[in-house]
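Showing chain A:
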Amino acid sequence: MIEARNFTYMFYGFAAAWTVIVIYVITLVSREKKLGQEVATLKKLIAEKEQSR
Partner candidate 1 sequence: MREKLLYGLGLAAILYLVRNLYVIFLVLPDELAQGAIYRVFYFHLPGYFTAALCYLLAGIFSAMYLITRKWKWDSLAAAITEVGLPFAAMNLITGMIWGRIIWGIWWTWDPRLTSALISALIYAGYLMLRQAIPDPTERAKNSAVMAIFAFASVIFTYKSNEWFRTQHPGPVLSIRTGGGTIDPQMEWMLAHNLFALLLLAGLLLAIRWRQEERQREIESLRREALSFS
Partner candidate 2 sequence: MIAAAWQIARKDLRQELRSKESLNAALSLTVVLLILFSFAFDPAAEDSKQWSGGLLWLVYSFAGALIVNRSFARELMNDCLEALRASPVPSSALFLGKAVACFLILMGVELTALPAFCIFYDVSLLGAPWTFIATLALTTWAVTVLGTMFSALTVNLHMRELMLPVLVYPMLIPPLVAAIELTRGVITGEPASEIWFRLLIGFDIIFTALAVALAEVVLTD
């Protein structure tokens, strides 16, 4: 169905569109991890403080 005319650029277009989304999803996932770690350390810190009081 697809003719060859401009086919490469069409491919670039789709690749670019999806790369943007994929990169964003990757940043989201990495942030998710970082946030989880941070909550854990802070909660530990506060628990230690409560004990030492």
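For the reader, a short list of remarks on this structure follows.
Please note the rule applied: a residue touches a chain if its C-beta (ideal position, glycine included) is under 8 Å from a C-beta of that chain, and two chains touch if they have at least 3 such contacts; residues count from 1.
How these were chosen: all candidates are chains of the complex that A comes from, given by their letters.
Since the structure is predicted, the reported quantities are computational estimates derived from the model, not experimental observations.
What touches chain A in this complex, out of the candidates 1 or 2, is 1. Here chain A touches candidate 1 in the complex through residues 1-7, 9-10, 12-14, 16-17, 20-21, 23-25, 28, 31-32, 35, 38-39, 42-43, 45-46, 49, going by the rule given at the top.
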